[in-house]
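Of the protein chains in this complex, one is absent; all others appear in place.
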Amino acid sequence: MNVLYFAWVKEKVGISEETVTPPADVTTVAQLTTWLAARSPKHAAAFKDARLVKVAVDQVHVPPSTSIAGAREVAFFPPVTGG
Amino acid sequence: MNVLYFAWVKEKVGISEETVTPPADVTTVAQLTTWLAARSPKHAAAFKDARLVKVAVDQVHVPPSTSIAGAREVAFFPPVTGG
Amino acid sequence: MPRSGVDIRVQRETFDAGAELNRFLARNPTSGGVASFVGQMRDFRGLDRADGTPLTAMTLEHYPGMAERQLADVVTEAQTRWATDDVLVIHRYGDFAPGDPIVLVIAAAAHRGPAFDACSFIMDWLKTKAPFWKQERGPDGSTTWVEARDSDDARAEKWDKR
Partner (left out) sequence: MPRSGVDIRVQRETFDAGAELNRFLARNPTSGGVASFVGQMRDFRGLDRADGTPLTAMTLEHYPGMAERQLADVVTEAQTRWATDDVLVIHRYGDFAPGDPIVLVIAAAAHRGPAFDACSFIMDWLKTKAPFWKQERGPDGSTTWVEARDSDDARAEKWDKR
């Protein structure tokens, strides 16, 4: 699974992209977030307040309860501020 | 007093402008309208349904009860349809 | 803050909407939001083309002097209600063919809310206050004075109910 980070989430994690293989018991976005946060102190800092981090699965905004089954690309980022 | 007509009011009256001197007992827009309507059959046709005709005194929209004391220019026209 | 700019023109000649927009943007470079509206002559009468009857030409009559004055009053009212940086209004009169531009309104403000509101308000109010009258011509040569629409009155009045 390809994981992308944007804006200050990217700065905190320190990388813009990584390929991960979460264990089988990680089935939702919320569980993936918890699992990623345990990967390094930088990941932990980025996900410290998970409510501030928005998620898109395969380029669609989703809530934390969403399944990640079959997901190819999961992105984490702050609330958007374009326009 | 200069009286102006626009759009279909002008077409019905048959002229775009005339100078009139109403008698002293004609003091409001409503009375002026009644007095003008009596000037000719064409005037009568234009003012047949006076509610359809809007009035401006010195280029400001006014209701029929408005005084015409001191008015230099009174205009009669249909509801506006620009834009 | 300098007082909001104002540019109001009532003219027979056509206008170049894109060139006007670019000139307006150039003199308001740091207004965060610039909203604009172009009204063009439709080629049909009615709410949509499928149900409408075709139009071939239009004449816009106006009341010189009062037209400029009413547009200025409408713009002043908008500037009282919203913190605009600049406003442009061009309203044409005379003869039109389908597709010809009739009116252009542009409003600049720090943020998009007041820019959109001021622009939309000016269009709604000028529709019921500025002394212009449309006479449409159909394919058979017949002419009709356009009747004022209740929906325009309703749109103009809704600004007082906010």
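We just call them A, B and C in the order they show up, numbering each chain from 1.
Everything that follows uses one rule, which is that a residue touches a chain if its C-beta (ideal position, glycine included) is under 8 Å from a C-beta of that chain, and two chains touch if they have at least 3 such contacts.
Quantities reported herein were computed from a predicted structural model and do not represent experimental measurements.
J.: What shown chains come into contact with the chain that's not displayed?
T.: Computed over the complete complex, the missing chain touches A, C.
J.: Among C:4, C:36, C:79 or C:135, which residue is in touch with the absent chain?
T.: In the complete complex, the chain left out is touched by residue C:36.
J.: Hey, which of C:22, C:76 or C:143 is the one touching the hidden chain?
T.: Selected residue, touching the omitted chain: C:22.
J.: Please identify, in ascending order, the residues of subunit A that touch the omitted chain?
T.: 4, 6-8, 56, 59-61, 75, 77-83
J.: Using the touch rule from the top, list residues of subunit C that touch the missing partner.
T.: 1, 16-22, 25, 29-44, 47-50, 83, 98-99, 101, 110-113, 115-116, 119-120, 123, 155
Here is the rule we go by: only the chains that are shown with their structure count from here on.
J.: In whole angstrom, what separates the CA-based centres of subunit A and subunit B?
T.: Going by mean C-alpha positions, subunit A sits 72 Å from subunit B.
J.: Between subunit B and subunit C, tell me the centre distance in angstrom, where each centre is the average of that chain's C-alpha atoms.
T.: The mean C-alpha positions of subunit B and subunit C differ by 26 Å.
J.: If you look at subunit C, which of its residues touch at least two other chains?
T.: none
J.: Using the touch definition from the top, which residues of subunit A touch two or more other chains?
T.: none
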